[in-house]
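Only one protein chain is missing; all other protein chains are in place.
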Amino acid sequence: MITDLDDLVGRIQDGASVAVAPDYSGCAMAAVRALIRHGTGNLHLLAVPQAGFQADMLIGAGSVSSVETAAITLGEHGFAPRFTDAVKNGRILLRDATCPAIHAGLQAAEKGIPFMPLRGILGSDLLVQRDDWQTLDNPFSEGDPIVVLPAIRPDVALFHAARADRQGNVWIGVRRELMLMAHAAKSTLVTVEEISDDDLLADEAYAAGTIPALYVSAIAQVRDGAWPVGLAGRYPADTAHLSEYTRLAKTAAGFQQYLDEHVRNRASAA
Amino acid sequence: MITDLDDLVGRIQDGASVAVAPDYSGCAMAAVRALIRHGTGNLHLLAVPQAGFQADMLIGAGSVSSVETAAITLGEHGFAPRFTDAVKNGRILLRDATCPAIHAGLQAAEKGIPFMPLRGILGSDLLVQRDDWQTLDNPFSEGDPIVVLPAIRPDVALFHAARADRQGNVWIGVRRELMLMAHAAKSTLVTVEEISDDDLLADEAYAAGTIPALYVSAIAQVRDGAWPVGLAGRYPADTAHLSEYTRLAKTAAGFQQYLDEHVRNRASAA
Amino acid sequence: MQYRTEELLITAIAPMLEGLAHVAVGAASPVPGAAALLARHRSAGRLRVSILASEHHTCFTDGGREIFDCAAQGRIDAFFLGGGQIDGGANINLVGIDGYPRSRVRFPGSFGSAFMYFVVPRVILFSVEHSRRVMVPRVDFVSAPGTSPDRVYRPGGPYGLVTSRCVFRFQKESARFVLHSVHPGQSLDDIREHTGFEFDVPAKINPTPEPTAEELALIRGQVGADIGETYPAFARRVLELEANRI
Partner (left out) sequence: MQYRTEELLITAIAPMLEGLAHVAVGAASPVPGAAALLARHRSAGRLRVSILASEHHTCFTDGGREIFDCAAQGRIDAFFLGGGQIDGGANINLVGIDGYPRSRVRFPGSFGSAFMYFVVPRVILFSVEHSRRVMVPRVDFVSAPGTSPDRVYRPGGPYGLVTSRCVFRFQKESARFVLHSVHPGQSLDDIREHTGFEFDVPAKINPTPEPTAEELALIRGQVGADIGETYPAFARRVLELEANRI
């Protein structure tokens, strides 16, 4: 259950569908760098429901063949340059979605149902582009069209959290989308800041924000595992470094330079 | 927001649909006694997903006209005598369900969707009896029948919890069905053991198990508000008293005696 | 060594859980709960046991729906269901006898049966009472059917039926019970006399093994104390544990 970062990312197969969280949630940057070093490819990235630096870096490194997301953005640092470049050059298959559609698809997998209805979306070109989304007549009221979305069951949920315990329980606090990802995914891989000796489920306060070990496949302790992105309640984002990334990533050469300095160069790579 | 018990139950109208929790969750016995004293009637009781002493007492007192539930049971104290009697004499409309169907119906209301699919149930007489449940062909795969359940949006969610704060946030810990009830219901009324001066949402541990005030209509502090049923992590059930109730409730006269002694007699009625 | 029927049933159920990863125990199931805790003890903790309504013997943190979602995700290997009536097709009735909705005898209700019976691979039916009142030719109300047409999504279903007289296994192909073992003091004739449905009988009938001294010590010790957290009356009445042990 408790392992190291290389073993953790080594469990992700080529061609796996991998669910990741937004930069303001459980952003597993150290794991993403390890995954790039590992050379795992042809990944189907699922952003829950949007992603930032993790996605841009994996796409830039050529690890990704398709992306399902409501958005890829670097927030205040602007558009995601490697994502934008890959889209323009058709290097990734795009499956544009909208935030609640991704949550709903994961909830369908969580409930073991084949699909989930969702309001809205009708008249959006997303519905035209997504051949896996359908429109149904609400069986409970005449002439009420409603969109139905297929369950989304990722091969892997990959995220970073503040704390785990030795039993493999992972504390995520109010970042409940991480629990939804763990419930929906076939396998859940987590990096954490610290591994505590106390049973998280034995503390009535922490238990409420804890993913039980039942849903967790492996955990690796990685201090500052979200760096250069921040971790809520623990440390802020390293905005200088993120600006530097955004500047370099504007060109393929600059991005390669970033990889050489901060990813392939193991020493500085968490 | 913060009020007293009489005002709290006074907000429940005759004919309202009221969602209640099982005895092992947020069982609001003091509120149930106040509701009986208040004389509110024609209630549509929704057990989430089953109920015990709250339901038997409300049914015995004649406050209930219909019950939707997966079960009414007094646990180790046996069958619920007033519920059984009401069923035999056709005094309440029965809407038998199964646990996950009630959760699914509330989740549909939580998501603002008109219905939720659910596996299982096919071939059960529940489906024959429930004219509001339907069977659909899974639009994502040929020849795969699946049950669809209408959203359940109760007028009131009524439960007891350990703690609230002055802002109206309510801590429910791992008893997440109480949060689902609050999200799904039009109005949420809560009794609590204690009201703390600290903001529950400001504590990263407690925040994870807290229902935001946004969903809470009114809160009344009632110490031992679950008595004679227990409250997890706070106090055990008063098994002697529950046995006494079960013995008396076997007859209409005995139940009336119980009401006189423990409900109508305000002094002993929390 | 002296033992109670419930203790025999606990040791009869425990082997059915061997090698599994996760067993869940629902409402009103002290004997299955004790059996699961006994099996967990034997597995040196590898078996995960989730007991509904327990504070300490459950890992669930997502509310009442989680046990059902978890089962639907394929993460629960075994579950237990009872029945006020059980018939030869493994249909179970948890609702009532003789008419609906105004049943002459009303049971608590279907609980999660209409769902769990479909999604949990190994559902073990359990009934202390083994009489023609419970073991009927055809249930009055089908809370959950024993089998379903092929087109119905159903990874789960009945595995066996444990009563105070014997252990049946269920055969999905024929949709019939087959006698697996007979409890001490019971004969095939006794069982036939008290069973309202037909069942298959193998050439050789095995006796249900009696609880060993070691098993009884465990049941009356740690296992009893653990199940007593959720079922104190059962632990006191049946396992004769003092309140302070629970």
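Per-chain numbering from 1; labels A, B and C assigned in written order.
Heads up, the rule we're going with is that a contact is a pair of C-beta atoms (placed from the backbone, for glycine too) under 8 Å apart; a residue touches a chain by one contact, two chains touch by 3 or more.
Fair warning: this is a prediction, and the values are worked out from it, not measured in the lab.
When the full complex is examined, the chain removed from view is found to touch A, B.
Only one residue in the set B:51, B:189, B:211 or B:242 touches the chain that does not appear here, and it is B:211.
When the omitted chain is restored, the residue from A:33, A:103 or A:262 that touches it is A:103. Touch with the chain omitted from the figure is made, among B:44, B:77 or B:111, by B:111. The omitted chain makes contact with just one of the residues A:179, A:220 or A:263: A:179. In the full complex, chain B touches the omitted chain through residues 109-113, 169, 179, 183, 201, 207-215.
Residue positions on chain A in contact with the hidden chain: 22, 24-25, 48-50, 69-73, 75-77, 79-80, 83-84, 87-90, 93-94, 96-101, 103-104, 107, 118-126, 129, 143-146, 174-180, 232-233, 239, in rising order.
Going forward, only the chains that are shown with their structure count from here on.
When the partners of chain B are compared with those of chain C, the chains appearing in both lists are A. Comparing the centres of all chains, each the average of its CA atoms, the largest separation from chain A belongs to C. Overall, the chain located most centrally, as judged by its C-alpha mean against the mean of all protein C-alpha atoms, is B. Averaging Cα coordinates per chain places chain B and chain C 27 Å apart. Taking the mean of the C-alpha atoms as each chain's centre, chain A and chain C sit 41 Å apart.
Centre to centre, using the average C-alpha position, chain A and chain B are separated by 37 Å.
The set of chain B residues that touch two or more partner chains comprises 104, 107, 118-119, 144, 146, 174, 233. Looking at chain C, residues 60-62, 69, 72, 119 sit in touch with two or more other chains.
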